[in-house]
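Every protein chain except one is present and positioned as in the full complex.
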Amino acid sequence: MFAAGAIALLVALALALVRAILGPTVFDRLQAANTIGTVAMLMLAVLGFLTGRPEFLDLALVYGLLNVVGTIAVLKFFRHGDLGAPGEGVEPHP
Amino acid sequence: MSFTGHYTYWVTIFLMIAGLYIVIARGNLVKKLIGLGIFQTSVYILYIAPGKLIGGTAPILAASFHTYSNPLPHVLILTAIVVGVATLALGLAIVVRIREAYDSIEEDEILEIDRSEGEAQ
Amino acid sequence: MTLLTMMAVVTVAIVVQRNLFAVVVFGSIYSFLMATALVALDAVDVAMTEASVGAGMSTVLLLTALNLTRGDEVKPLRRPLLPLFVAIVIGAALVYGTFGLPAFSDPQAAIHLHVVPRYLVDSLRETGVPNVVTSVLASYRGYDTLGETTVVFTAGAGVIALLRRRRGKAKQ
Amino acid sequence: MTRDLVLRVLGKVLIPFVLLFALYVQFHGDFGPGGGFQAGVITAAAVIFYAIIFGLPAARRFAPDRLVESMIAAGVLIYGGVGVFGILMGGNYLDYFVLAHDTVHGQERGIFWVEVGVAFTVSGVMTKVFYQFAERRRVVDEA
Amino acid sequence: MHLASLGIVLYAFWLLLSGYFEPFLLAAGAGSALAVVLLSRRMHIVDREGHPIQMIASVLLYWPWLIKEIFKCAWDVSRIILSPSLPISPVLVRFKPTQKSQVGLTTHANSITLTPGTITVEATQDEFLVHGLTRTAGAGVIDSEMDQRVSKVEGYR
Partner (left out) sequence: MSMALDILSWFCMLAGGVFCAIGAFGLVRMPDFYTRMHAASITDTVGAWLLLLGMILQAGLTLIAVKLLMIALLLLFTSPTATHALAKAARARGLQPLLAPGEDPSKP
């Protein structure tokens, strides 16, 4: 059962990779990267069950957290153009 | 000598060569650092893949398991990754300084500027 | 194994891609694949480090640094033949070298015979820590780790030294 | 980006949990995957996330440079201090057996403090490096 | 009040993560939760937005409905992806949400994005800009049932 899930996830991973390589714009690549992050996270959970050690779910949590941090960092960067900086365009704190 | 038995080595070597190629063939300094990063990750696999035992499990001792993969490479690589990112930061800092001094991060342009300055003196 | 093949594909994409932002995105994908492959190879601690460092930290660092430099590799390749030749020759030599190495997951390989059984057998009794990676990291190889920590410290100090002076100048 | 309401709310909800998760990784390094290195990086990631969403000045108010820099040094000092403490207790440098009456207990204690030192240094270095790069752009822009 | 509740939630989070109930780890968890609460206060992120306890009860009723909706839409979008002719008709629609608080708006925007077939492109107090995969999906978000339900959940005081 878990092997079936893992194979499906591998297929999804490969397809997302195709999009990342084809992707005409950077945003396509980012979307693919985000999907790859999600799929990798699920893959970890499945792998943990497959090898009979489900305590590795911590790792999946780390993936999820850092995936979003990385994506948002890149996006912030693009939103503000080439000179966009983490820390610019910010209102003073209420 | 079987295909499956040596496949990881070959992928490792491919990654290593790709990293090496980027480092020696590309002039852009940031790209060179990324190439160095790929080279580094190939070393991680080179260390970790031989430590894996099929049928073994991660080296966290539990009563229900008896075969464990080799923990020693994990320790070495664990520290190497963190050191790797610290040195990446150092390299990037140097690149930023170079950019400010030469207004370029292309190796050829930097060499060109150096040469013309040398002739001027 | 499939994962490793995918990593090779991503590497090719990194080599070919000229836009440095796209290269950074590929780097983060590469790092995710790498970490998943590491879990498949039973190296959970390393995978955790690689995921947090590769996908989080180095992406952010590369982006902030790219901000200070240029976004594209402007120049076309001039003479890629010689480096390619060198790389292929070295690769061929290394592949030749692998024929002498033990096959994947050979329990009789030298790596599994030396000090490792001692760590695995005695760690829990001697240190009371079930995670052997932690006990080896902090206890048996404490000196190594002290050295690594010092290297991280030094690198941090180096970055501070490199990037701080300019700030003083700008203030003047 | 504080104006972006979706991101701001996500940041406010998520950051405490990221920080707690980092501490969890730190304290459970003995039992599962994790330890000082990972915890340090995750903590730094949380601070960087905060800086990305709320801006660098806000992050600086939260974790001032002075604090971050002293964390870098403090980590190495804690690590070295564990070794020196071993000498004071009558062992060799970085001997953990002597840290408590029971050798196993001593080992656990030594490992714990060493991990704390590592976490301090790593998170300090990562945060500081990020500050340096991010702030530098501002300086160059203004110039 | 928010601080105390955050502390309790964080400690519960720790216990569920940990699964080890030794005195040292329990104490460490309490200490960590306390430290994180203090740090969060230092970050100014604990308030009605960052820790919306006022919504917890109603949100638990809202989620099952949302999940049902997501499954329905996912089924539609999957059929679109797999059908050979790819019958899409992407549209952009603008409308004004009825929520008043920031959390309510965020919940609404996220719910729209979560539902496959519609994505919130811009979300401000006055106006949402939604990209729909098909014309019907796009038209479906204006003054929708979701809007009313989120407004009810929000329970603005």
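For clarity, chains are labelled A, B, C, D and E in written order, and residue numbers in each chain start from 1.
FYI, a residue touches a chain if its C-beta (ideal position, glycine included) is under 8 Å from a C-beta of that chain, and two chains touch if they have at least 3 such contacts.
Given the structure is predicted, the values throughout are model-derived calculations rather than measurements.
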What chains on display are touched by the one that is not shown? A, D, E
Of D:Val13, D:Ala74 or D:Val104, the residue that touches the missing chain is D:Val13
Where the unshown chain meets subunit D, residue by residue: 4, 6-7, 10, 13-14
For subunit E, which positions touch the chain that isn't shown here? 16-17, 19, 67, 70-71, 74, 77-78, 81-82, 86, 88-94, 109-111, 113-123, 129, 131, 133, 135
Residues belonging to subunit A that touch the chain removed from view: 1-2, 4-5, 7-9, 11-16, 18-19, 22, 25, 27-28, 30-32, 34-35, 38-39, 41-42, 45-46, 49, 54-55, 57-58, 60-61, 64-65, 67-68, 71-72, 75, 78-79
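Please note the rule applied: only the chains that are shown with their structure count from here on.
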Chains shared as neighbours by subunit A and subunit B? C, D
Given the contact rule stated at the top, which pair of chains has the most C-beta pairs in contact? B-C
Note: subunit E sits from subunit A at a C-alpha centroid distance in Å of 19
Of all residues in subunit C, which are in touch with two or more distinct other chains? 24, 42, 44-45, 47-49, 52-53, 56-57, 60-61, 64-65, 67-68, 130-131, 133, 137, 145, 152, 155-156, 159, 163, 166
Per-residue overlap in subunit A, given as positions that touch at least 2 other chains: 51, 55-56, 58-59, 62, 66, 69, 73, 83, 85-86, 93
For the complex, give me every residue of subunit C touching subunit D. 44-45, 47-49, 52-53, 56-57, 60-61, 64-65, 67-68, 125-131, 133-135, 137-139, 142-143, 145-146, 149-150, 152-153, 155-157, 159-160, 163-164, 166-167, 170
Note which residues of subunit D are touching subunit E in the complex, please. 5-6, 8-13, 15-17, 19-21, 23-24, 27-28, 31, 50, 54, 58, 62
Residues of subunit A that touch subunit B when the two form their complex: 51-53, 55-56
